[in-house]
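A protein chain is absent from this complex, but the other protein chains hold their places.
Moving on to chain A:
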Amino acid sequence: MNWFSLITATSFMPVPATKESGDVDNLYIFLLVSGLISFIILIGGMVIFIFKYRRKTEDQKSAYITHNTLAEFLWSFIPFVIMMIIFAWGWSVFHDLRRVGEKGDVEVHVTARQWAWTFKYANDIEINSPSDKKLLDDPDSTLLKPEIVVVPVGKTIRFILTSDDVLHSFYVPAFRNKMDAVPGRRTTFTFTPIEKGDFTVFCTEYCGTKHSNMMATIRVVDGEQFAAWQAEKIAANAGAITKGPAERGEALFKGSLGCSGCHSIDGSRIVGPSFKGLYGNKRDFADGSSVTADDAYIKQSILVPTAKIVAGFPPAMSSFQGRIKEDEIKDIIEFIKTLK
């Protein structure tokens, strides 16, 4: 971090990467400057009075001034006018950020769930964050390397947000924009990128244990690169159909179903138990019973997670009933079988 950059007002803001973000920054500069001036008048006045009117002798008298109508009118009216400017300016910026109902050149459905974002393009390309790779080398870090979502520069992009479980909020600091993802409702996040590069998405509505992990990366590229990326993804999708069941299961596990958010495959503990060596081995439950993990047990755990709670874990998983198909369950079981 460079402390010298304090000189420019927005130096701590990320680079403004969308058309709208420059307007936010101008408002910010106005707020900072007018705020600084107000602060200097108020606190400066106070400090001067403290020194000028210090009590020097014990019997020092003070002036008797009860009020002053003109001064009081002015110091109510002037702040009022300034605040109205800030209000109106904020409104116009807000209007540009929201653009409710406006169609995008590129539209992506974004589904939030604990603790991942799924992005689905009109042509069925699907990106799911986060991956199971760590973002940093640091062994203590809990941050996962965010999956990359690609959008073209200069176009209007509309993300249509919803959530499968609790409230989440889609926040891209470089875009100066943010919108809640609400279960049972659709909200939109519209932006026009003007800057190429990778931009981090955070979740800003507290959503449970791994709230701080819920990231994604938006990569803004030019039109051709975007088209190439889409073609590549579509080809990969076509390839996936010819894959074996265990591979399809793996894709579901790490991808759209987001199981890997809570279950590891290497024996480490995340939120739920790891699946390493699960199949065919004994599970002990909180109520003292136990079973050998087989197809029936795994299927039940996916559809009715609360039926059997593994000892030492919270009943945190919600049912996938309705979100998963019969074949997909089979594929996942095949994948779990490979985790020896």
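Here is the rule we use: a contact is a pair of C-beta atoms (placed from the backbone, for glycine too) under 8 Å apart; a residue touches a chain by one contact, two chains touch by 3 or more; residues count from 1.
Everything below uses one rule, namely that contacts and distances are computed from a predicted model.
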Undepicted complex member, UniProt protein name, chosen from "Ferredoxin-6", "Peptide/nickel transport system permease protein", "Cytochrome c oxidase subunit 1" or "Formylglycine-generating enzyme family protein": "Cytochrome c oxidase subunit 1"
Absent-chain contact - pick from A:158, A:210, A:263 or A:308: A:210
Omitted-chain contact residue, chosen from A:187, A:217, A:260 or A:301: A:187
Residues belonging to chain A that touch the chain removed from view: 1, 10, 12-14, 23-24, 27-28, 31, 35, 38-39, 42-43, 45-46, 49-50, 53-55, 60-68, 71-72, 75-76, 79-80, 83-84, 86-87, 89-98, 100, 114, 136, 138, 140-143, 165-167, 169, 171, 173-174, 176-180, 182-185, 187, 200, 202-213, 314, 316, 318
